[in-house]
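Shown here: the complex without one of its protein chains, the others still in place.
Labels run A, B and C following the written order; every chain starts at residue 1.
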Amino acid sequence: MCLGLENMSKGTVVLAYSGGLDTSCILVWLKEQGYDVITYLANIGQDEDFEAARKKAESLGAKKVFIEDLRAEFVEEFIWPSVQANAIYEDRYLLGTSIARPCIARRQVQIAKQEGAQYVSHGATGKGNDQIRFELTCYALYPEVKIIAPWRIPEFYNRFRGRKDLMEYAEKHGIPVPVTPKAPWSMDANLMHISPEDSPNVPDMVEIKFNKGVPVMVTHLKEGTTKTTPLDIFSYLNELGGKHGVGRIDIVENRFIGMKSRGIYETPGGTILYHAHLDIETFTMDREVRRIKQDLGIKFSELLYNGFWYSPECKFLRHCIAKSQENVEGKVQLSVFKGHVYILGRESPGSLYNEELVSMDVQGDYDPCDASGFIKINAVRLREHHRMEREAQLKQ
Amino acid sequence: MCLGLENMSKGTVVLAYSGGLDTSCILVWLKEQGYDVITYLANIGQDEDFEAARKKAESLGAKKVFIEDLRAEFVEEFIWPSVQANAIYEDRYLLGTSIARPCIARRQVQIAKQEGAQYVSHGATGKGNDQIRFELTCYALYPEVKIIAPWRIPEFYNRFRGRKDLMEYAEKHGIPVPVTPKAPWSMDANLMHISPEDSPNVPDMVEIKFNKGVPVMVTHLKEGTTKTTPLDIFSYLNELGGKHGVGRIDIVENRFIGMKSRGIYETPGGTILYHAHLDIETFTMDREVRRIKQDLGIKFSELLYNGFWYSPECKFLRHCIAKSQENVEGKVQLSVFKGHVYILGRESPGSLYNEELVSMDVQGDYDPCDASGFIKINAVRLREHHRMEREAQLKQ
Amino acid sequence: MCLGLENMSKGTVVLAYSGGLDTSCILVWLKEQGYDVITYLANIGQDEDFEAARKKAESLGAKKVFIEDLRAEFVEEFIWPSVQANAIYEDRYLLGTSIARPCIARRQVQIAKQEGAQYVSHGATGKGNDQIRFELTCYALYPEVKIIAPWRIPEFYNRFRGRKDLMEYAEKHGIPVPVTPKAPWSMDANLMHISPEDSPNVPDMVEIKFNKGVPVMVTHLKEGTTKTTPLDIFSYLNELGGKHGVGRIDIVENRFIGMKSRGIYETPGGTILYHAHLDIETFTMDREVRRIKQDLGIKFSELLYNGFWYSPECKFLRHCIAKSQENVEGKVQLSVFKGHVYILGRESPGSLYNEELVSMDVQGDYDPCDASGFIKINAVRLREHHRMEREAQLKQ
Partner (left out) sequence: MCLGLENMSKGTVVLAYSGGLDTSCILVWLKEQGYDVITYLANIGQDEDFEAARKKAESLGAKKVFIEDLRAEFVEEFIWPSVQANAIYEDRYLLGTSIARPCIARRQVQIAKQEGAQYVSHGATGKGNDQIRFELTCYALYPEVKIIAPWRIPEFYNRFRGRKDLMEYAEKHGIPVPVTPKAPWSMDANLMHISPEDSPNVPDMVEIKFNKGVPVMVTHLKEGTTKTTPLDIFSYLNELGGKHGVGRIDIVENRFIGMKSRGIYETPGGTILYHAHLDIETFTMDREVRRIKQDLGIKFSELLYNGFWYSPECKFLRHCIAKSQENVEGKVQLSVFKGHVYILGRESPGSLYNEELVSMDVQGDYDPCDASGFIKINAVRLREHHRMEREAQLKQ
């Protein structure tokens, strides 16, 4: 008895599956191409009916279905280092989606290895950043993997030229069509989508406690609510920020692929943490360490945006940035109101802020005459330059 | 008849005079020390009764009184380059006061040269940044000048250990004591001191038109108000931002002198311009030019903060930054509300944003297959690294 | 009567032709594929029998043959800006080959446009940097161009798996086979290939005069030989350096494509100019301008290595670097001997070096007491840090 070729699988694919129209069509299409398909859906906090997605995947012929709760590791291993870095792309974008990709792809690759799958697949488009973030992670962690990106395969993208083609295919193959597409959660999520104008007319005030540059407790200053685990802290700040319309931006950004694109992002919790961390960091960190670390943070942000989380340089930067955070501890009080985060104050046991030293009334250890020397020596170079310019002018 | 030595002047001092208690006492004290004193008061937009200050200086024995309107040159020559640079110190402070100093000191030095004065003087303290900004400008533009900084002279600061000593001295020498001290205007000024909570419940929407990276017109989108000169544009945005509590920050910063100090700043107009310029710049500037220019801007901001406006490196940076702005033109629409600046949109004739190129529906000139090659080549290095790590592990 | 399809050209290709085996085979192969082929050979100084190459191309069926003398523009427009930048890749490689590519490709694209050719082609391999340098230039200057890179086309590279296959093909198609392959000239060239050990036992001493950061005259200090045009200066220094085995390096470098590769380079003239320019630049340029410019030069070098000469960022950098060179003028005396360049001295009309100021015997305008203040203020931060660390230790 022999197995007909038509029954032989080309191999197993682990597909990043969202339950939506695109990846459902991809699931069926991959089967059509002769692959066994394992679907994988990561829970990184998005508003999703995971059980419905499981049933859908199973009904569409997934050989196996993985639904993985990555929320805690996403916050601790990906968001926290970004908070330490003050990670921000092109001065504005807090990289919420960017850092979700390596977290999601890491598990996908683990599943692929564990299930003996040589292939992974995803539904990201061919012009975007996500394909890169996804695939660089896969190649870095599983160098032998083969990646099927249907939106870059002519047979696929020529067949599905728009939503209409997908709908027809779905209907034909019994794929249930979702009524409204779901927004993915991530650090960017704001489930409330409240604009500052419609947000409450009373601010909320919270205190965030940091240790080694990461939040370890958040307390609502009036209500007394307290959160202490990373996931709880981040979820709470996301909720609070969302309620006040914090962290919504409309920007044009530069994609890795060389295009400019417009994006509207919402990063409520991330925005609060960005401001709070910036404050406690400047309060506790030496000026020149801060300056070096600022450059490392900019470089780190680019790497995140471009998909290089799992690269030797990004690993190196994470180490250096974490090192810089050793004394970044203390509490920041802030107000959240109408889209705005306002720092009210800060305190720290290890602060370099020395009230007596800086006071105009207390002389202390400081001799103001020294400033004269400081200024005059700094001026040596400037005066020399002036001398040379004057001489050059006289010569003309 | 001969002039006794005791009546001979030690020389002429041009004193940066504010009309307040400190500099009035300094004026009299300098005379006491045997100097002829010329007072100089710069109008950079602060809320001040300049005529009263003139009379006060004259009554206290100033040999000559200069009151100079520097508002237009302050905006055009100092604020505009800072806007082009997205100048911001330690990620938060927009440097309003910092850039006022070289503008003020430049004229002071011009007056000193013109009046044949070998000395200049000021009332800045011995622990602050302003003394440095002031004096480096003086030394750079007038290398032979001698600077009298009373708050660094033991005879002075030991005599005047607090406000009480100054008040007694003032009374004794007939110096009129001001009832309430005036806040200096500058890019930081918010004459209204309105907190976001007390600000209007309706946003204002404006459009700012840029050319070569500087604003050339601002239009209120509802009221139709239009401003077109630099000074008018900046004053209008200052007023608008002030009304909505924009740009107020409470920070700890690192002084050049090596201390951390707390500052509360208000930079309403500057904050609006910062956001608007950032937006139009990213919209019109090539990604990699932007990245290089970002570093130059950070360096530029440090130089401004530390008082090096008139240094060869700052001049060089201004040139490079201005060069980068050649194509930064277009219009940005934004909303100002409750302390928050929200970008609504932007347009530009010279935009690098190509809607067709970036569209997911239009293939255009772009071949998605190229992205596969792009990603795989970017992964070569990551896979090699993985290979080496794996080998290293096997060896252990 | 009608034209058979088989006789219709697929279009015209401008092929970068070296006269060697590879590009001769490519010429014939392109014709086989149905293209009209125009050959183009750039003279950038290499040791080549250009007329022989012309005849060979004609005999192989080139529709047209261009042989272009680019030596002067190569030196003036590509090498000189690199000298101004102190361009060096990964601290060692002087980028000779890298900067030849955009110069060569620029003319190729001009010819393609002028001749109405939609295609350009080259013989660079699929793993190297040159393909990138070549093609990025082409795309930047002629965005619609189509590039035929045979060594990346499976039909080609599967057919020609080694030199043997090429030889067989050559024989079959009457392509004359060169006896010894020629080394390409470029900034890297050292026609003598002399090792330091075999080089003369007597040094040569020359003086190089710079203006705006580029050499304007070279004089042999003993022989009195003088060169004044860019091409003459560079050729003379190449010869001199070559004679003494200067500028030969054996390195491992990081290719843009993500691999490490080993290269042995010879850049005799470039090495002399690198040392001489570094010297006159430090002598005449302000310290802080130099520091900023150093970073720009590193970035510039990467761009050159990676093929981005014709990019907006490289153009921006060239502008900024040229600006920094305005006062870089003067003369440098140096000795060339046994692979080594030793700076003997320098002089400049616009030097910032002030012998009197720096002298230990002359007090001059400088008050040593100022240094105390300078040091103490610089120590404020360090002492505060020590205080905090001590407090932190006491707490434990």
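Throughout what follows, contacts are C-beta pairs under 8 Å (C-beta built on N, C-alpha and C of every residue); 3 or more make two chains touch, one makes a residue touch a chain.
As the structure is a prediction and not an experimental result, all values here were calculated from the model.
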item	value
Hidden partner chain, touching residue among C:L21, C:A117 or C:A140	C:A140
Chain not shown, touching residues in chain B	286-288, 327, 349-352, 354, 357, 365-367, 369-374, 376-378, 380-381, 383-385, 387-388, 391-392, 395
Hidden partner chain, residues of chain A it touches	257-259, 286, 288-289, 291-293, 295-296, 299, 308, 311-313, 316-317, 319-320, 323-324, 377-382, 384
Residues of chain C in contact with the chain not shown	86, 90-92, 125-127, 131-132, 135-136, 139-141, 143, 149, 151-152, 154, 157, 162, 196-197, 203, 248-255, 257-262, 278-279, 282-283, 287, 290-291, 294-295, 298, 302, 308, 310-312, 337-340, 342-346, 351-354, 357-358, 360-361, 363, 366, 368-369, 371-372, 374-376, 378-379, 381-383, 385-387
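Note that only the chains that are shown with their structure count from here on.
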item	value
Chain copies touching (chain B, chain C) - same or different residues, decided at half shared	same
Whole-Å separation of chain centres (CA-atom averages), chain A against chain B	33
Multi-chain contact sites of chain B, meaning residues that touch two or more partners	257-259, 291, 295, 311-312, 378-379, 381-382
